[in-house]
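Every protein chain except one is present and positioned as in the full complex.
Up next, chain A:
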Amino acid sequence: MNAAGLRHERRLLLRRLALSAPAMATLAVFLLVPLGIMLLVSFLQPGDYGGVKWGEYSLEAYVNFLYERDLDDSLVFNTDYLQIFQRSFWLSVLTTAGCLLVGFPTALYLALQSERRRNLLLLLVTVPFWTNLLVRVYAWILLLRNGGLVDSGLEALGLVHGGDLNVLYTDVAVVIGLLYTFLPFMVLPIYTSLEKLDWRLVEAAYDLGATRRQALRRIIVPLAMPGIAAGTILVFIPSLGNYIIPELLGGGKALMIGNLIQLQFGTAHNWPLGAALSFALLAFVLLAMLVYSLRFKGAAAGGHP
């Protein structure tokens, strides 16, 4: 390449850097800096009344995550925190599966409507975002509590007899709340990939002898995979770290990771442990994504059994 060409290349590169600079700066200030501070905090000693003792470094927080200090100061393996991680994981998996089960047919239905109807229905999907999440979660409390709308409704229909529903402040209520909150995040990406789908491919599948079910399984679902993957990630990760739903619908009994972290920064006055738990969560999410992307890649390349 000649000198003029090189200069041109360099100008292009500079321009690209200049264009991406605001985004980079925003990321640096609002993501990397707080993460750095959290990382630092996780290696410090907790202050006596909250906060941290600056300059006193310690691995105590990470040790506390897995071990308990016995009376004689010896370390005993403690699975309490891990159990909360595990519970959070399964509740999030259930939520994601539920969102997928409800969200995929919804997205498919949306994609099959006429354009005008489609836009109206899409608007309806996003309507919940217009109200504060807290208000909507309190509404669920009113719905799910004993003697609430669901309870009395079921009784009126004769589906349950006497006694209380006892759903509120259980894992079931938490999953219902998470599912409700994150459903749009599953519907929208799947809808986006189905909307782009060339329906002539489905016609071609019918033409080649595929029934509706076979066309769904072999053509529509594989081609909607990018949307399904995006939806799964958008539901699973925020569910895993969610704080408000288990706080209100789990009633503080059904703890999830988010509540545990909040507890450390709040009443437990143990910021380093809270920070360490946050990093454990981050590591856990990254690990889950890694496993998922490997599985997903395999499924996409495999094609047929």
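To be clear about the criterion, a residue touches a chain if its C-beta (ideal position, glycine included) is under 8 Å from a C-beta of that chain, and two chains touch if they have at least 3 such contacts; residues count from 1.
Simple rule for what comes next: contacts and distances are computed from a predicted model.
Participant: For the chain that's not shown, choose its UniProt protein name out of "Spore germination protein KB", "Sarcosine oxidase subunit delta", "Spermidine/putrescine import ATP-binding protein PotA" or "Pyruvate dehydrogenase E1 component subunit alpha".
Facilitator: So, among "Spore germination protein KB", "Sarcosine oxidase subunit delta", "Spermidine/putrescine import ATP-binding protein PotA" or "Pyruvate dehydrogenase E1 component subunit alpha", the name matching the hidden chain's UniProt entry is "Spermidine/putrescine import ATP-binding protein PotA".
Participant: From the listed residues A:Leu31, A:Leu101, A:Leu142 or A:Ala204, report the one that touches the chain absent from this view.
Facilitator: A:Ala204
Participant: Go through chain A and note every residue touching the omitted chain.
Facilitator: Here the touching residues of chain A are 198, 200-201, 203-211, 214, 218-219, 222-223, 225, 300, 303-304.
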